[in-house]
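A single protein chain has been removed from this complex, and every other one stays in its place.
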Amino acid sequence: MSVFSVDHLRVRFGGVQAVRGVSFGVESGRTLAIVGESGSGKSASLLGATGLLPGSASVEGNVLHRGQEILGLPDRDLRRLRGPQIGFVFQDPLSNLHPLKTIGDQIGEAISVHQRITRRQKHERVLALLDDVGIADPQARFSDYPRHLSGGMRQRVMIAIAIALDPGLIIADEPTTALDVTVQAAILDLLKRLQEEHGTALIFVSHDLAVVSDIADDVVVMRDGLVVEQAPADDIYLRPRQDYTRELLGAARLGGPKSYAVQRDRQATRPLLDVQAVARSFASRPVLDDVSFTIGEAEILGLVGESGSGKSTIGRLIAGLDRPNAGRISLKGRDYSQPGSGGVLPGDLRRSIQVVFQDPYASLNPRRRIEAILADPFVIHGTVDKAELREKVKQLVTDVELSHDVLERLPSQLSGGQRQRVAIARAIALRPSLIVADEPVSALDITTQAKVIRLLARLRDKLGVSFLFISHDLGVIGELCDRVIVLEKGQIVEVGQTQQVFERPAHAYTRRLLASIPGRKRPPAEAELEDVIYG
Amino acid sequence: MVKQFSSVVLRSISTLVIVLILSFFITRIAYRNPAAMLAPRNATQESIDAVARALRLDDPWYLQLWYYLFRGPDIQGAPMGLMHWPPALGYSFRKQAPVTDLILAKAPVTLSLAIGALVIWMTIAIFSGVAAARWQGRLIDHVLAFFAYVGLSVPTFLSGILISYFLFFQLSNQGIHWFPSSGYVPLSEDPLQWARHLALPWATLAIAEIGLFQRMVRASMLDVLGHDFIRTARAKGVPEGRVYFSHALKSALNPILTLGGLELAAIMGGAIVTETIFGLDGVGRMAIAAALEGDFPVVIGTTIFAASAFITTTLAVDLVAQWRDPANRN
Partner (left out) sequence: MADTIHSPVALIVPRASPSPGILLLKRLWRERAVRTGAVIVGIVLLAALSAPVVSHLLGHGPMEQFEGTALDEMGLPIGPTLEFPLGADGNGRDVLVRTLYGAQVSLLVGVPATTIAMIIGTAIGLVSGFFAGRTDRIISQAIDVALSFPFVVTALSLLALNRGGTGQPIVPPMVVVITIIALFSWAYFARLARGLVLELRTSPMVEASRTIGASWARIIWFDILPNILPTVFVYWAVQLPANIVAEATLSFLGVGIQAPMPSWGNMIAEAQRTSLYQEQPWFLAGPGLALFLTVVGFNTLSAGLRNVLDPNRRRA
């Protein structure tokens, strides 16, 4: 008998049907992965089934917990299930933990709301739980607040809350999405270990087939509120039946990049940008230390590192949005960034270096039409003729493969991918020699990511522009970049041709990063999968 | 944490110093000829000049600023100077008494009025605001919203008149003497009479504030209830009452504390309207009487007192907020 199953579940928010009749179930000791992109209804179905959606949502269908119908149960009865029977782990552990309560209190509360327990017993059980989820020195961490912990530690606290009463089922909703890749690997190991020790059923929700590939026993693929494909993991990964599953598999980069950027002759590219011994610190905390590298003409240089490695700071320094404390940066032999104060980039250099920011929602002015946003660079640099302006803007839109009717729209009327294309169009408008792209695809859905990546590669070929491509995602870097720099705690630990770095990493940290790429145990089965997306 | 605290304290001190210096220039505009005001009514020009010399009024303005802030010549035996204890807020020529003494004599009335009203409005506003957020969009939410908007849209002087008319005049006409017409009984003398005398003024002040704060509690709660950590609490099986009062309210409290401090400070500086309507002999009533009869030292002294009360209260609220912030712990 299933520990937990849903049957013909439907979830509606006002007029929006988020989940349109899905069925699945999970048994003790097994892991069910639910995979889909944003808006597929994967989270809504689980939150709806367990009564955690706000009252404005309506949920219909059947939800069975150990054979008992729980949909429509009064709040009191549902509350007795949450915690003792069903534990939850959510996506972003910072926003999911109470900012003003200590972690000891928050874990302890998970026990004390269901059991009568003395303060001392509670304290001891919390310490045992902290130890169980792999937090060193629990006694010292007990009265810390969430903001004092790293992302990985916070997620371990969330897991401690979920397993506090040893529930038969754990629902984990994108539990590793906000985490660095090495931390993600550790959290996946932890979940797997706990599941094996306690024989728990696990439902693991993710947008990425690669992440769940090592732990899933069964996989449900969802799209637009419906189940696309539901099968044992081996079938999904080796013999997918649906096109959409194949598309997701293609975008998932199981076990690292499937193909590397075409090798270019290193000698052929003349150096464009030269970064010399740059250092930067904020409030006497060093962020970058002795960073030196070059970018060649028409080269895409990847900069990879985990959060806090200083990779975005490098981007801001090169883009002239910040100044270093030491060292210098030059473009085509002209120094433009040195320690000091005041404006960084002189006018003619200003147009040579452009930026694409991570979040296209935040980098486009919400109150201006796309046409006005894209006309800006030309207006600022002297174009006044209306007709000429319009022609130039239309050409830009064509360059980034958008249709001309987006020009009349406001940013809020575009999808995330379209917005990022507009941001890219603005960056190429002044025909710069270098574009700093800071995590330009991280905010996008996995299938949209692949399309934007290909656009960047084509723009390089067509315009001869160089890119500094900053990302935490090794898979994306591997497919796009000619060379790659690995950054750890503000220092460069490895530089080299992408394929060489990926296949023969020299530094221990690089090896650890590469080993953490999810899906290593399930290399892509068939070459034809890639055709779906690259065809 | 010490760094955060000291920067907040320093900022309040600098604000206070600027306020005091500004008040000096107001006094220089206000007292056109203080020596003549102080001298006997039919004094000769010579004796007026003698008084001016004794007060060192012929010294340049920066020296006078020094006397004003730190230590100046005595006026009628009371020393001048804001920055010693007790600070001298000036001398009322009309009442022939130091302003500090006058204010300190009235302060207990205003303080009782302010603190009592604060306790009443905060209690009611928090419970009704949480209820409005809990049952958002339901009948109770609409009813509470209606009362809140009526409450915050009636100016204090209007609600005061209505309250005194219905709860005092009409009740008295019916022979029911629950509330006295005016006056004040110190808390130390008779707590019951103290509360009886303050009940109607408290209600007047609280009505407007409840409206404001109930809306604010509701908005702040709704904001916090949308956060992920509330869902975590529910996922742990925490009962709803605890979700609202322990988890949500704890996070929603900061803007409420801040505004509460501001309103409390404003009332301590003189609940002029309420004190006037209910005949309470507080700081505010003294200030308006002084303003109408041209007793400038009292008006300016009250202004300085009120501004200092405001700065102190906001400082206290800031420190509480800093203390609550986990960034400043450990």
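Labels for the chains are A and B, by order of writing; each one numbers its residues from 1.
By our rule, a contact is a pair of C-beta atoms (placed from the backbone, for glycine too) under 8 Å apart; a residue touches a chain by one contact, two chains touch by 3 or more.
For clarity, every value in this text was computed on a predicted model and none was experimentally measured.
Asks: What are the shown chains that the omitted chain is in contact with?
Replies: Touched by the chain not displayed, across the whole complex: A, B.
Asks: Where the complex has a chain not shown, which of A:16, A:362 or A:508 is the residue touching it?
Replies: The single option touching the absent chain is A:362.
Asks: Specify the residue from the set A:193, A:239, A:334 or A:462 that touches the hidden chain.
Replies: That would be A:462, which touches the missing chain.
Asks: Which candidate, B:223, B:281 or B:325, sits in contact with the chain we can't see?
Replies: Only one listed residue reaches the unshown chain, and that is B:223.
Asks: Give the residue, chosen from A:45, A:418 or A:466, that touches the chain omitted from the document.
Replies: A:418
Asks: Give the residue, chosen from A:70, A:135, A:194 or A:319, that touches the chain omitted from the document.
Replies: A:319
Asks: May I ask you to list the residues on subunit A that touch the chain which is not drawn?
Replies: 319-321, 347, 350-351, 353-355, 357-359, 362-368, 376-377, 380-381, 398-399, 401-403, 405-406, 408-410, 413-415, 417-418, 421, 423, 426-427, 429-430, 448, 451, 455, 458-459, 462
Asks: Which parts of subunit B face the unshown chain closely enough to count as touching?
Replies: 11, 14-16, 18-19, 22, 26, 29-30, 149-150, 152-158, 161, 165, 169, 219, 222-223, 226, 265-266, 269-270, 272-273, 276-277, 284, 287-288, 290-292, 294, 296, 299-300, 302-303, 306-307, 310-311, 314
By our rule, only the chains that are shown with their structure count from here on.
Asks: Counting only Cα atoms for the centres, state how far subunit A is from subunit B in Å.
Replies: 51
Asks: Spell out the residues on subunit A that touch subunit B in their complex, using ranges where they run on.
Replies: Against subunit B, subunit A makes touches at 47, 50, 52, 75, 79-84, 87-88, 90, 92, 95-101, 109-110, 113-114, 143-148, 158, 161.
Asks: Give every residue of subunit B touching subunit A within the complex, in rising order.
Replies: Interface residues on the subunit B side: 227-229, 231-240, 242, 247, 250-251, 324, 326-327, 329-330.
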